[in-house]
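The complex appears here minus one protein chain, its other protein chains still in place.
Each chain gets a letter, A, B and C, in the order it is written, and its residues are counted from 1.
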Amino acid sequence: MSDLPSDSSARPALAARYREVRSRSEELCTTLEPEDYQLQSMPDCSPPKWHLAHSAWFFETFLLVPHAPGYRVHHPRYGFLFNSYYDSIGDRWARPARGLLSRPTVAEVYAYRRAVDEGMLGLIESADDQVLGVIAPLVEIGLNHEEQHQELLLTDLKHAFGLNPLRPCYAPAVDVEAVDPSPLGWEPHQGGVRWIGHEGPGFTFDNEGPRHREYVAAFALASRPVNNGEYLAFIEDGGYDRPELWLSDGWAAGRDAGWSAPLHWHRDGPGHVLFTLRGMRPLDPAETVCHLSYYEADAYARWAGARLPTEAEWETASRSRPVEGNFLDSGRLHPTTAGGSFYGDVWVWTSSPYAAYRGYRPAAGALGEYNGKFMCNQMVLRGGSCVTPPGHVRPTYRNFFPPHARWQFSGLRLAKDLSE
Amino acid sequence: MSDLPSDSSARPALAARYREVRSRSEELCTTLEPEDYQLQSMPDCSPPKWHLAHSAWFFETFLLVPHAPGYRVHHPRYGFLFNSYYDSIGDRWARPARGLLSRPTVAEVYAYRRAVDEGMLGLIESADDQVLGVIAPLVEIGLNHEEQHQELLLTDLKHAFGLNPLRPCYAPAVDVEAVDPSPLGWEPHQGGVRWIGHEGPGFTFDNEGPRHREYVAAFALASRPVNNGEYLAFIEDGGYDRPELWLSDGWAAGRDAGWSAPLHWHRDGPGHVLFTLRGMRPLDPAETVCHLSYYEADAYARWAGARLPTEAEWETASRSRPVEGNFLDSGRLHPTTAGGSFYGDVWVWTSSPYAAYRGYRPAAGALGEYNGKFMCNQMVLRGGSCVTPPGHVRPTYRNFFPPHARWQFSGLRLAKDLSE
Amino acid sequence: MSDLPSDSSARPALAARYREVRSRSEELCTTLEPEDYQLQSMPDCSPPKWHLAHSAWFFETFLLVPHAPGYRVHHPRYGFLFNSYYDSIGDRWARPARGLLSRPTVAEVYAYRRAVDEGMLGLIESADDQVLGVIAPLVEIGLNHEEQHQELLLTDLKHAFGLNPLRPCYAPAVDVEAVDPSPLGWEPHQGGVRWIGHEGPGFTFDNEGPRHREYVAAFALASRPVNNGEYLAFIEDGGYDRPELWLSDGWAAGRDAGWSAPLHWHRDGPGHVLFTLRGMRPLDPAETVCHLSYYEADAYARWAGARLPTEAEWETASRSRPVEGNFLDSGRLHPTTAGGSFYGDVWVWTSSPYAAYRGYRPAAGALGEYNGKFMCNQMVLRGGSCVTPPGHVRPTYRNFFPPHARWQFSGLRLAKDLSE
Partner (left out) sequence: MSDLPSDSSARPALAARYREVRSRSEELCTTLEPEDYQLQSMPDCSPPKWHLAHSAWFFETFLLVPHAPGYRVHHPRYGFLFNSYYDSIGDRWARPARGLLSRPTVAEVYAYRRAVDEGMLGLIESADDQVLGVIAPLVEIGLNHEEQHQELLLTDLKHAFGLNPLRPCYAPAVDVEAVDPSPLGWEPHQGGVRWIGHEGPGFTFDNEGPRHREYVAAFALASRPVNNGEYLAFIEDGGYDRPELWLSDGWAAGRDAGWSAPLHWHRDGPGHVLFTLRGMRPLDPAETVCHLSYYEADAYARWAGARLPTEAEWETASRSRPVEGNFLDSGRLHPTTAGGSFYGDVWVWTSSPYAAYRGYRPAAGALGEYNGKFMCNQMVLRGGSCVTPPGHVRPTYRNFFPPHARWQFSGLRLAKDLSE
């Protein structure tokens, strides 16, 4: 899955990248109080402390234990506590109870990270070339894995802060200049057999391949994602109360949970205010809408007389675009109003259920559990969001969540058929 | 969705088909006691009485009320009681509580059916040609709908009878001659762009179209479905206890429910006995395995070093096959041992999530709720089963159930990639 | 628990009483359709068919198997199906699933009863005097047990019919003459040490003894139960929306379940109509209110500036009263408007948690499970109701239900302290 050079010249680059990614996780926590590290507001979320410990456990388990001579596990129970879902590795602490672990403390988790960092940097430094060739791709998986948890740390924290009546701010508010929404255009794409999935150099996850052919019929893709103003029109047109717009499961999910707007929207007199990582702010119609479930995105598209794109369509359209946009490094921590870039801002729901590409085989061993076993009951999202670490996504990158999930920065971009 | 002739010459054929399908529903109930009509053993199942009443309600609601001059609904509350899921039609009795309605009685439900039959046959007889052109396709939908409920009536009843410690028989036991399992062969199919979905004359459901192109890479399909003996080898190899073989959701579902064999298998000393509609019988290794969830079928395929076919692959392979096999009219009410026909015996799970074909648009009005709103969280099954009414399925026919469902006659046929 | 004469002269009387009680169970079912026998509308309720079979099983298990020479159980699985809660007897079919047994059929259950009746009458006829002395008290328990199930059969059926939008009638409507409510008076009782509980001849359940002393302080008891008009005033005064009137658990139970009136009351324009075993009828203010939970009775009493009586108070007050009133044999199947008798009409909730009397010891063996193991989390009710079989209750009779239960004919009679 990676083509990092494995000769000795790779060591400094690998160590530098290791340091960069690892330190970013901790930088994301500089505004947190110790109490915040403990928060788990629903079973799908994990506490910040757990994200920090689990990403260290990943390196310990898949790199240090098998490959670092003489390495001893930092604590005999941490494997039990910080394994996420690797059945091959053994039993583990129940996911919904991650918030019940006050110990290890935050300081102890940071000490764990220090121990793992020391081990890892030593391993990168001292491994012989053959071992380096083996571990370099694993390190790259570990770093991409940690980047995924950086995004989750922020979305999970936003979920927890959003529940608290005090509405804590993760970061200070900033002024955002109001702009007019750009008009929605349509970009046509011809039909034909297309190559889908990754091939070639550069790290990718196993689920992005093998590269294979799909027939993609002619379609048009919207020039930008849907924005708050457009979504508000759907709400005001009774969108949440019209079953004919909804998938059956979505209608039931929305009724059960009492959905009447995206997550993190709150009624405020006649209008809405939005909870953001930088505090409450008034609804900006030009801003890209986010925190939608698949069901809401699908219902909106039906209401708008359009549909969601397939992931093959999105990938086809993405090929000519630079991987640029509003990612985590912008520091905005929220979608922009411009809507002009193809990547970033919000993950866009596709109409594609998450499934294996033809010829897909998970890796042997525990890392084979990374992606493949989740290929059911989830939908694919593409493109990265405003809290995706820079450099993490690419045209073939496949994110996936169950259709009722709304706590990610998830939105939509409309598509429609073109006649062939 | 239908190309029935709509001129007057069609009347006798339409009336005859109406009589044939409607009477079959009642013939299926001849062995039932009044008490059996009431059974609802889980929310996914419905009582036989409800199936009989609901299929009458369908004709009353979509044919008689809008098209039969002067027709008055048989009972003012039956619309509330027997609407299944048509939100456009109005409120309805909660699905999990269908078994709580002792009234209307069985006799009253039959009287309802008589009243609807009288109305329907009168309508077919007396409608002018223009109306006949409108209603003939609707009648055909209603009859196909009733055929679907015939199958469900039997699978639901099997589920309920299977729970009863007295293990009631739906029909008398018959002797089945033991045969040797046929060896498993592989049939190769070349890759290329294929037309998928229905086009042309003959009734189909809306979800079978529009016909569209898909790229289907080279593949091989097993010469017959998996049989009990093969599945038993999976069990004996620890298949239910090896998480690496399972999708994550499937592993959780199986652990929660305590799965250790297909539904309706019971331990009997060292071996298994199977509950069938014709009573308990010893496991026959050559018999096609059934009552598997998608998760089990998928785990089996992984264990066997193969995979499930996509629905496009299955449909491609089906094109050259006659629609023949062990259907309801054989009277067996159980899969055969031969495994020689492509259709019938068991619905085979495909690896395809149930989704709209490109260009799919549900019908306007309430009938638009028939298929489209279920296109999420379900998997497609193909080919029909031993309790599918004869003539009901075809190459493009798409059945669908959630991946945990096991109470249908569902099995699997293996597939594998061929290099191109 | 019984002082039936055990010499031979007792045989005809015992046989006659056996026939009388047993036939009443079946007479209660003459208006039922076969479908009705299957109904189980909540886990606390049982289907009529189950009541009929369970009461037969009781005689089979505790009389015929141990005492009737050569008796063979009617069906090897009926013990599993129709045991209610006797752990000592063995495993049993899950209570919430009693409605899922279409087999044995109604006819088969009646055949079971016939077989048990034949065995029982033969046993009573032919047992020698010593055996008769042993079995006569057990027969009496079995008959009282069956009488309890007669009442439950009707309340369970009312619950199930009450859910059905068709509102089936158990019996035809009758005209009830309107009367003015009698004014509420208070009857004073002096304080002192009282003997509570049964002693002396006549059948009683084990929980009615041992007779023991309790100090009962001076109190007054209302001259009649609360009626619908008074309860309506509580509702109209916001009784269901004022937490200060409610026990904490009661407030939570009512909010969760959406209580706004007694069970079987339905809004009808500005007023209420009541579902009864004889169909819907308008609310009659003079009629004794029923289908209240303990929580509602307690909240009403608090609102009325009074309290519920203790069971010792009720029993003290009952001693001078004839055991007369509106019982099952009146055929009314509903409380009266007169409110003049001390017994019957409605079971009155007492403020006494159901607990063992001092010195209470359950019987040895399985019958020891009859009462004692339920002495927790339940409240005592006294006095019998309009569906209690005649002759079944007495001053010391203790009925008990959990405080949220509302499907019995349960109401209240106010009490208050008097200064000593």
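Keep in mind that, in the parts below, a residue touches a chain if its C-beta (ideal position, glycine included) is under 8 Å from a C-beta of that chain, and two chains touch if they have at least 3 such contacts.
Here the structure is a predicted model, which means the values were calculated and not measured.
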item	value
Among shown chains, those touching the left-out chain	A, C
Option from C:217, C:235, C:273 or C:338 whose C-beta touches the chain left out	C:217
Sites on chain A contacted by the missing partner chain, in the whole complex	33-41, 49, 77, 80-81, 93, 97, 99-106, 160-161, 163-166, 168
Chain C residues that touch the omitted chain in the full complex	85, 87-88, 193, 212-215, 217, 243-244, 246-251, 294-295, 298, 351-353, 355-356, 358-359, 368-369, 373-377, 403, 417
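The rule we apply is simple: only the chains that are shown with their structure count from here on.
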item	value
Topological distance between chain A and chain C, in contact steps	2
Distance between the centres, which are taken as Cα means, of chain C and chain B, whole angstrom	47
Of all residues in chain C, the ones touching two or more other chains	none
